[in-house]
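A protein chain is absent from this complex, but the other protein chains hold their places.
In this document, chain identifiers A, B and C correspond to the written order of the chains, with residue numbering beginning at 1 in each.
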Amino acid sequence: MVATTRLTREAFDALVAAELPVAIQMGFRIETLDHGHVVARAVCQEGFLRPGGTIAGPVMMALADYTMYAVTMSLIGPVALAVTTNLNINFLRKPAPRDLLAEGRILKLGKRLAVSEVILRSDGEREPVAHVTGTYSIPPREGETG
Amino acid sequence: MVATTRLTREAFDALVAAELPVAIQMGFRIETLDHGHVVARAVCQEGFLRPGGTIAGPVMMALADYTMYAVTMSLIGPVALAVTTNLNINFLRKPAPRDLLAEGRILKLGKRLAVSEVILRSDGEREPVAHVTGTYSIPPREGETG
Amino acid sequence: MVATTRLTREAFDALVAAELPVAIQMGFRIETLDHGHVVARAVCQEGFLRPGGTIAGPVMMALADYTMYAVTMSLIGPVALAVTTNLNINFLRKPAPRDLLAEGRILKLGKRLAVSEVILRSDGEREPVAHVTGTYSIPPREGETG
Partner (left out) sequence: MVATTRLTREAFDALVAAELPVAIQMGFRIETLDHGHVVARAVCQEGFLRPGGTIAGPVMMALADYTMYAVTMSLIGPVALAVTTNLNINFLRKPAPRDLLAEGRILKLGKRLAVSEVILRSDGEREPVAHVTGTYSIPPREGETG
């Protein structure tokens, strides 16, 4: 995992602005971007909170999806047409009303599918608030047999 | 499934306003609310769209979660503390840039867990755009052994 | 779904004998085989039972996998190299100590992925004992761009 990523942070941000504007609206951003390993942050917003001061489930799912997208792009470069095909989330603990951090890593990069794992934590906490696995479908490259 | 639901639409809307304000912000609403069977609608918004005119995955996940919540509440009545423990989604087709309809139904109502299935379709289409299963954890009622 | 299946029962049985011998050992068999819709049966065996007379979870998972394989083959014809990439199962009720029936149907047939749903019931019962969704990866055909 010491290989250099095929993606700069600037290229990823531009791709997200074009392809996943909802992530921009939600204020998601990349903290670290390595080859097959990404840390992303959701800056806490008033609109994310549920009564009792916990963060809504859909915010966690959106952050996990964004993180898996970054993990996949870090390996194959900026490919607009990659799409999520499956996402499975286990909600483990109520997140605190502060920033969420998502740590994503690749489990398997195939020619056609990329499977990733994302662990979500409240900023400063060690115990995870949610665990996610998901699959991205990678479009065939030109001249390539899928 | 001809039993009367334990929930009026007004009681559900009030519960959502208090507990799941993100669903209000996203403009989700209930179309039909029966005992263990719910149809919900996401009115298409500019902010939901991805380039190419398709609806972003996080919108679909949020709508599915909202629908499962309604299915569970239709059976147990308005219980604020029920929480999602697991959600699995398979993305099947790109949704058209119009309203999304979600049809949810109960698979199993236990004392402690409620498992539901949600099928998402573009308004007017027959083929599903996503298939979701999920689990809600039901808090023990007073004086009850979980 | 009135289209004729691309698979005869004999061709499927031959494929399973070669590719999935564990299904033969477990006594699984096809009841009906239509285009995108399959009913399979696990004849109850002493070795399947858990104390209390219920059927072990791994038997249910194996039957669901076999059924998804048949659903996929019914649409694309006998293709040895198709492999399961994801399976999600929700266990809903304890199965009775008798035959298990699995009803499988296609949710989406793409060029590269086939997503199916399987509902498991005890023979003679209406309520499901488990709900399964899963994905098969379809190998590229010759001369084809995946």
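Going forward, a residue touches a chain if its C-beta (ideal position, glycine included) is under 8 Å from a C-beta of that chain, and two chains touch if they have at least 3 such contacts.
From a predicted model like this one, the values you see are computed outputs, not experimental measurements.
When you scan C:T5, C:T72 or C:N90 for touch with the missing chain, the hit is C:N90. Screening A:T5, A:T72, A:N88 or A:S137 against the full complex identifies A:N88 as the residue touching the chain left out. Those residues of chain C that touch the chain absent from the view are 18-22, 25, 47-48, 50-51, 56-59, 61-62, 65, 83-91, 94.
Looking at chain B, the residues touching the absent chain are 85-86, 88, 111-113, 135, 137, 140, 144-146.
Take chain A: the residues that touch the chain left off the picture are 88, 90, 92-93, 107-108, 115, 117, 127-128, 131, 133, 135.
Please note the rule applied: only the chains that are shown with their structure count from here on.
Superposition angle, chain A onto chain B, using Cα atoms only: 180 degrees, a multiple of 5 between 0 and 180.
The distance from the centre of chain A to the centre of chain B, with each centre set as the mean of the Cα atoms, comes to 23 Å. Centre-to-centre separation between chain A and chain C, using Cα means, comes to 32 Å.
The multi-chain contact residues of chain C, meaning those touching 2 or more other chains, are 88, 135.
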